[in-house]
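With one protein chain withheld, the remaining protein chains of the complex are depicted in position.
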Amino acid sequence: MVFAKMKVITVRYFASIREQLGRGSDELDPGGIINAADVWQKAAGSPAPSRILVAINQEYASLDQTVAPGDEVAFFPPVTGG
Amino acid sequence: MVFAKMKVITVRYFASIREQLGRGSDELDPGGIINAADVWQKAAGSPAPSRILVAINQEYASLDQTVAPGDEVAFFPPVTGG
Amino acid sequence: MIRVQSEAFDPWGEAAAYQAAHPQWSGKIGAATIFVGTLRDFNQGQTVSSMTLEHYAGMTEKHLDMVSAEAKARWDIVDTLVIHRYGPLAPNDPIVLVAVWSAHRDAAFQACRYIIDELKTRAPFWKLEQTGSGNRWVAPEAG
Partner (left out) sequence: MIRVQSEAFDPWGEAAAYQAAHPQWSGKIGAATIFVGTLRDFNQGQTVSSMTLEHYAGMTEKHLDMVSAEAKARWDIVDTLVIHRYGPLAPNDPIVLVAVWSAHRDAAFQACRYIIDELKTRAPFWKLEQTGSGNRWVAPEAG
């Protein structure tokens, strides 16, 4: 009998957010996570800071957007490319 | 005794205006010429056509702008460079 | 086409080569508008000795592809080329090239401006400047 491997939520951090957390990524058990704000709370242990940007599966999203097991959720400050 | 050479008005024509007149330039005796419209009338024998552009000494001008002996007056159609 | 790379590049040579690689455009292109962004050695009041561009690999490419497709949908243009560096850069290094080819200039100008503006406000890149008083993350442009 084969059990499906539990899908995690991959969380990625960039730039000043990455530096503040001291790491570039996490893998989270999806238990109790409904949206991106829950992802941040579980990963960082505090509410998401203001002005933080969120991407789910490499597309811009909002903190209240739903997150599913297997998703990649990223947090980063305002961008400064170009 | 030295006589000053009489200064002429040099007239230049470009593009379709040049083709219509069959020549690229004229040198006119300034007698009777007050403005650019007079230059055209004297050179072409008819009133200046509508939409014609005028330059005096290589700067855009109007048909009623004063012309002096020694000036270079040019007539041409709307420009199409670039 | 979009390319995100750590290697230095010659924006003029890239634009020339991309156009030369499309002989089918010959005679169809009336306008090319090019933007080249280059690293300055001063910013927000301080001397910048070097810079590191962090990026979100994968999302960056998706975003640049999307913006290029939007430009093609909005304006009557023939093609676009976007090249963006990441990693360590020195002053005077080209950071970004945006090139747009079209039959008429208005579309080329508008699409080029649209792509660089969208890129600057949305593409996931972050500039870390090395200055005399240490490293600092560049503040985003107002607006």
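As written, the chain order gives the labels A, B and C, with residue 1 at the start of each chain.
We take it that a residue touches a chain if its C-beta (ideal position, glycine included) is under 8 Å from a C-beta of that chain, and two chains touch if they have at least 3 such contacts.
Quick caveat, the model's predicted, so the values are computed rather than measured.
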{"item": "Displayed chains contacting the withheld chain", "value": "B, C"}
{"item": "Which of B:Val8, B:Leu21 or B:Ala55 contacts the chain that the document leaves out", "value": "B:Ala55"}
{"item": "Those residues of chain B which, in the complete complex, touch the missing chain", "value": "12, 14-16, 55, 58-60, 74, 76-82"}
{"item": "Interface with the undisplayed chain - residues on chain C", "value": "10-13, 15-16, 26-42, 91-92, 103, 105, 108-109, 112-113, 116"}
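Here, only the chains that are shown with their structure count from here on.
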{"item": "Chain B and chain C, separation of their C-alpha mean positions in angstrom", "value": "49"}
{"item": "Chain A and chain B: spacing of chain centres that average the CA atoms, whole Å", "value": "74"}
{"item": "Where chain C touches two or more other chains at once, by residue number", "value": "none"}
{"item": "Chain A: positions in contact with at least two other chains", "value": "none"}
